[in-house]
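Step one of this worksheet: look at the structure below.
Here the complex is missing one protein chain, while the rest keep their positions.
Chain nomenclature is as follows: A, B and C, assigned in order of appearance, with residue numbering initiated at 1 for each chain independently.
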Amino acid sequence: MKRTLTFGKEQHEVELLRQDGALTLVWEGEAHPIDIREVEPGCYSILMDGRSVEVLLDPAKSPDPDAHAFRVMVYDGVYEFALADPRRALLAGGGAGAGAGGTLTSPMPGKVVKLLVAAGEAVQEGQTLLILEAMKMQNEYKSPSAGTVAKLYVQEGSTVETASPMVELAAPDAG
Amino acid sequence: MKRTLTFGKEQHEVELLRQDGALTLVWEGEAHPIDIREVEPGCYSILMDGRSVEVLLDPAKSPDPDAHAFRVMVYDGVYEFALADPRRALLAGGGAGAGAGGTLTSPMPGKVVKLLVAAGEAVQEGQTLLILEAMKMQNEYKSPSAGTVAKLYVQEGSTVETASPMVELAAPDAG
Amino acid sequence: MPVTKVLIANRGEIACRVIRTCREMGIRTVAVYSEADRAALHVRMADEAYCIGPAPARESYLVVEKLLDVCRRSGADAVHPGYGFLSENAEAARAFEAAGVTFIGPRPESIVSMGSKTAAREVAIAAGCPVVPGVQETMSDEDLLVASTKIGFPVMLKAAMGGGGKGMRLVHKPEDFASSLARARGEALSSFGDDSVYVEKAIVQPRHIEIQIFSDAHGNHVYLHERECSVQRRHQKVIEEAPSPHVTPEMRKAMGEAALKVARAVNYRGAGTIEFLADADRNFYFLEMNTRLQVEHPVTEWITGLDLVKWQILVARGEKLPLTQEQIPLHGWAMECRVYAEDPDKNFMPSPGRITFLKAPGGRNVRDDSGVYEGAEVPMFYDPMISKLSTWGPTRIEAIDRMRAALGEYRIGGIRHNIAFHEVLMEHEPFRKGDLHTGMLDKPFWKKKGPGPDLQFAVAAALLHDLESEERRAAQPAGSGEGKPDAWKHWGRFNRL
Partner (left out) sequence: MPVTKVLIANRGEIACRVIRTCREMGIRTVAVYSEADRAALHVRMADEAYCIGPAPARESYLVVEKLLDVCRRSGADAVHPGYGFLSENAEAARAFEAAGVTFIGPRPESIVSMGSKTAAREVAIAAGCPVVPGVQETMSDEDLLVASTKIGFPVMLKAAMGGGGKGMRLVHKPEDFASSLARARGEALSSFGDDSVYVEKAIVQPRHIEIQIFSDAHGNHVYLHERECSVQRRHQKVIEEAPSPHVTPEMRKAMGEAALKVARAVNYRGAGTIEFLADADRNFYFLEMNTRLQVEHPVTEWITGLDLVKWQILVARGEKLPLTQEQIPLHGWAMECRVYAEDPDKNFMPSPGRITFLKAPGGRNVRDDSGVYEGAEVPMFYDPMISKLSTWGPTRIEAIDRMRAALGEYRIGGIRHNIAFHEVLMEHEPFRKGDLHTGMLDKPFWKKKGPGPDLQFAVAAALLHDLESEERRAAQPAGSGEGKPDAWKHWGRFNRL
């Protein structure tokens, strides 16, 4: 089961092989015998290359429907990355990098207290699109790239859930 | 779902009713509205008669195959009791009290380091039948009642699991 | 005043923390909960629990009449307000006392005196406690701009009824004034029901240092030393410590005595905190007084060995303070990290949701004050703080190293949180050296750069997860189990909650 790992701007070919009950991690062609135990649900004790590392695996939502996104806690912090079937990743044009345009979704449940753009309006990267209130805090929601507001899914006073569509942006050249 | 509760030497008729999503505990004919939430697996937050009690429910092994035995932890300690279908309890001759005789099983995994009785031998209540070693401790295993050793399932050096049969006792009058 | 059964008019970790002290003192506890909180930890821990309405706080936790009704039904003879909610609401305090229920907090008049920052400032000036230069009264937008120009930018806009960083904005230049003011007023209105805002001189790289005071009903006042809370994000504290690495014994005494002047001026009773801003030259200025227990009180408990909730109850019973000023201990150093359900990489955006995995650290001199449990839902309606992790050590560096180790043990799944952010802070050289100021988090230096030595391990677990999902899919009859993302079957045990 080969996978393309996307971690930040890096990509790696990785694979986990199971043979006769023993696991091997193949990292960019280099094989490492590895012992993985799921000691608690989602929590793995891993021995490899003489080291012992405990990881808590948290499947996350991925922007790419063909990739599995993960958030992983270890003693030294949190890693976020995605694993994709390399064939599908290839078909989709490669990578999980966010291009300009697309539908922007709400990061958490909340209420839109201020909407600062209108449909059809051109926006700059970093421009505040709307203000979302949740957990007693007002949060500015900024445009990840330059573009044009293609569609608004919310209005002032709308309540949204996690990952509700809020604003659809078109890339500047597509506007 | 009426149940016969056996707690120590006490017995009570108890029932939990679910109607339109609401629960009622009927304790010896007296009805108490009750709100029970399983907040974690096996762990319940219960509100009744103005009180809040959290209980951890641990299904235990019961000597009576028709009864469900429970061990329950609350802030104030541990309760052990059994619930039985009253019809079955009636058929079985009532109660969960252990009579004389029957098969004695091992309380834990271990090794029989000493066997102090032979098949056919008469034993007194409290007489040491064998010595079991587990977790670096030697434990004397005593007869719960007077009777006769009908059968031995173990010999010195035998290793046993939890609830392995070890000694079958016959009641004195049956010997 | 008897305190034999305490209604805790709060939720989350502080409700649980109050319950623990009551248990130790043999006092029964009554929890209240909104419809979103039936399964919350404080409901599980209390001896009694009553529902007081819908999820929004203004329909439940903030409704005094409902709390009074629960006092009547339960026979509670005292109310502990915790922090936030009604803790600094003089009307509520009066209503409880009028109903014959002991309010475990200051006299209502003290709350009023300190409730408005502008009024509190007047009191401090009159009592001889230094204050930050600025304009005391709330004004129109135009007048605030005039005043700001006169004081000179940068200035700080603050909600008159505010606290906890809400309705607070630093304004660097006149061009930003209008939008910042609008935002400050908006937050002030939604948080405190009052959009009054005032303006003050902004002190450059200030340190936030506060004095914990305690007073009884007999006119005795002591200070329990200082806490430093300069590590803030969006004007809200995230790391607190006691004592402060900036404070000398002389400064401690001067600040403590200045704080007690304010306490005496308002005839204070109970636990209170005088917040100061301090500059590099160890000048300090009165900022405000919090007339309640603070979130960060555990660091004071660590260095003094005292139980501040117990003292609150003793004072509410009319007893004298157990110790005099000279008897207040100060040993070692304590750190506290606030654990929030939030995303430090996305401007600390709250991250409500279900906690699918939870393991708090253990061991020596580590204290976790949690309000949640594995399987608990962090609701979107309330503050996203889920626990406070605190550590003690004989020295500051030992407390920091212990905190770093404890954070490494902490495991929270299902929501985003700030554990890794705290870990970076504990290894951040300026922090370790004690070079703190309230703007130190303005640049997000904690964002992870490259891959660390554990990346391969993390990826291996994810690969196994994918492999087993595929094996299960292959083994299952077609059509079964559809409609749920396989990643979550794993935690199927929570589906029944």
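Observations on the model:
Everything that follows uses one rule, which is that a contact is a pair of C-beta atoms (placed from the backbone, for glycine too) under 8 Å apart; a residue touches a chain by one contact, two chains touch by 3 or more.
From a predicted model like this one, the values you see are computed outputs, not experimental measurements.
In the complete assembly, the contact with the undisplayed chain comes from A:R51, out of A:R18, A:R51 or A:K151. Only one of C:P54, C:G100 or C:G305 touches the chain withheld from this view, namely C:G305.
Along chain B, the points of touch with the absent chain fall at residues 1, 3, 5, 7-8, 10, 14-16, 18, 23, 25, 27, 32, 34, 36, 38, 40-44, 46, 48, 51, 53, 55-59, 68, 70-79, 81, 83, 107-110, 113-114, 133-140, 162.
Touching residues on chain C toward the chain that is not drawn are 16-17, 20, 23-26, 45, 298, 301, 305-307, 329, 331-332, 359-360, 362-370, 373, 394, 398, 401-402, 404-405, 408-409, 492-493.
Where chain A meets the missing chain, the touching residues are 35, 37-41, 45, 47, 50-52, 54.
By our rule, only the chains that are shown with their structure count from here on.
Look at the CA centroids: the one farthest from the centroid of chain B belongs to A. Mean C-alpha positions place chain B and chain C at a centre distance of 48 Å.
For chain C, residues that reach two or more other chains under the stated contact definition are 493.
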